[in-house]
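Taking it in order: structure first as structure tokens, then the write-up.
Here the complex is missing a single protein chain, while all its other protein chains stay put.
What follows is chain A.
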């Protein structure tokens, strides 16, 4: 155990970095996910096709491949971001595909009559989505969105593979120095667990708070 306390600052830095990756890419993936989901139910065929293409593209290529592509291939064509920023962008884009599918299932759960009533009042399609359909859809998919966030949190550890110093990377460095894999990686695992259990609890609270009176 002393190995953990000795390297606590380094590990806490890693944990902070993990949390930052998580929060930033969650915000990004939620924003992109809403847009992609909205495009998937759009009356405009080209928008629907583009959104479907997006989801298929990111769901059918592994996250690690995307990370490697962005970190090593983009600089080849002259696009260079700081490493951490690149990881946030890739995670946000990748998880947005899953976010979009979760949100779309919520949109489909909103009764047809709700959109018809909105349209018959003269709301345009974007207004109907924004003021009537999405607010109800998002309330019904708090739990699925929480699940995507948990998966996203796990996936932040892949950023270690391209050199982002987050929790897994920090734990690996500590182990290389101390050769005590059991306390180091069990400790890191428990830290991940604490984060995701917190997410799960929070999701449950939010879900109850925003529930629609039915």
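Miscellaneous remarks
One rule holds in what follows: a contact is a pair of C-beta atoms (placed from the backbone, for glycine too) under 8 Å apart; a residue touches a chain by one contact, two chains touch by 3 or more; residues count from 1.
To be clear about the criterion, contacts and distances are computed from a predicted model.
Set against the options "Alpha-D-ribose 1-methylphosphonate 5-phosphate C-P lyase", "ABC-type polar-amino-acid transporter", "Ion-translocating oxidoreductase complex subunit G" or "Cobalt/nickel transport system ATP-binding protein", the UniProt name belonging to the omitted chain is "ABC-type polar-amino-acid transporter".
Residue-wise, the contact with the chain that is not shown comes from A:118, picked out of A:4, A:88, A:118 or A:184. Of the listed residues A:42, A:127 or A:147, the one in contact with the hidden chain in the full complex is A:127.
Counting the whole complex, the residues of chain A in touch with the unshown chain are 43, 111, 113-114, 116-124, 127, 131-132, 135-136, 139, 212-214.
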